[in-house]
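One structure follows; several queries about it will come next.
With one protein chain removed, the remaining protein chains of the complex are shown where they sit.
Our next item is chain A:
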């Protein structure tokens, strides 16, 4: 009787797809769930910014310059009289949008290069990987700064293109190695033998199995891209000066006097960036753990 019951339980267990198991593991990971809730809240607040503040992020108000937090301005104002809380919300919109757009662009490039390189092997692989290595050999930040200074004034899209064009290499390598090991499996041979074209085999059979790796990579990339955008904007090579972004907000702190006396100008965006990155990293760890069949949680 008991044996039958455990057998029934086993059958029930078997019915769960890997995705169901992963989802269950992810949902039971408290840290990842809190982080996800935090990230969603920040994103919603960023896009609902006009509902949460009465100020205009670009309006310069000479009468209320450099005010400390207090009545009217919850987090005070910066040196041109803009409300910090408002800038923080609209800045989140810019920084997160750039992060997400770059992430998607990079995932598409990396998946394409990685799967083509890994699946076909041979000279295709050699050429693509030498090219990848070549881009990797440049100091990322310095290259971005030089490119950004050439395209200065071209706006947010130029920044997104520059960031994406230089950061897909690591993810492409990971996808490639994963595809290489995946294509040795019999189901790939079966799919090819019934006449599946390479791109169909990659798209329908291999990519679903590589998806978990791609998701983990994408999460990490989102964090890296947000940091890159804010750091570049902070140095003055990122988002155009007038556009509110977390990095642009902190530009004022390049003046030591601002660091010392006007902490409310740079601490809020600084903390916002740090906690967002922290949350994204925890979500990434959660994904990694949930997709790992060997982890027991």
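Here is the rule we go by: contacts are C-beta pairs under 8 Å (C-beta built on N, C-alpha and C of every residue); 3 or more make two chains touch, one makes a residue touch a chain; residues count from 1.
Convention: contacts and distances are computed from a predicted model.
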item: Listed names "NADH-quinone oxidoreductase subunit H", "Peptide ABC transporter permease", "Response regulator transcription factor" or "Anaerobic ribonucleoside-triphosphate reductase-activating protein", with the criterion being the UniProt name of the chain not displayed; value: "Peptide ABC transporter permease"
item: Option touching the unshown chain, where A:79, A:149, A:185 or A:241 are the choices; value: A:149
item: Missing-chain contacts mapped onto chain A; value: 134, 136-143, 145-147, 149-150, 223, 227, 230-231, 234-237, 250, 253-254, 256, 259-260, 263, 266, 270, 273-275, 277-278, 281-282
